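Yeah, one chain of the complex is gone here, protein chain that is, but the others are all in their spots.
Coming up: chain A.
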Amino acid sequence: MFRPVVRLSTSGVRSLTRTRQCYSAPLASRCYSHAKVETDEEFDARWVTYFSKPDIDAWELKKGMNTLIGYDLVPEPKILDSALRACRRLNDLASAIRILEAVKDKSGPHKDIYPYLIQELQPTLIELGISTPEDLGMDIL
């Protein structure tokens, strides 16, 4: 919207530049959306809160997890911790192991993400008694 006005003013159509004085610095502004961008911390906090719901039900866990895996990112350890504890409240060990497999798959070619996640989650895994897919021999065919 601003660019055609700039072109008109540089080609010397003075009548137009005189009437449109509010566009005096068109090159400085950009046509981005005015929506507030969520920071990483806010994103993490939102998801930790989602999974921390004490009476979370199975559908909400599935929906949350499937949505989270749909994003173009690998979730932070604290989000996964919250999700694993939600699995514990729902008495669902299979989902807990599946979450670990899913984040490993999500890391793609970056092979150092998954060991970091496991390292960070180790206290939770030991506390809840969740075995990693590697422990159960499910990471190989």
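Keep in mind that, in the parts below, a contact is a pair of C-beta atoms (placed from the backbone, for glycine too) under 8 Å apart; a residue touches a chain by one contact, two chains touch by 3 or more; residues count from 1.
The definition used in the following text is that contacts and distances are computed from a predicted model.
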Hidden chain of the complex, named as in its UniProt record, picked from "Cytochrome c oxidase subunit 4", "CAHM1 protein", "McKusick-Kaufman syndrome" or "Large ribosomal subunit protein bL17m": "Cytochrome c oxidase subunit 4"
Residue, one of A:Leu61, A:Ile79 or A:Leu117, that touches the chain absent here: A:Leu61
Residues from chain A at the interface with the omitted partner, ascending: 61-62, 65-66, 69-70, 88, 91-95, 97-99, 101-102, 104-105, 128-131, 133, 135-141
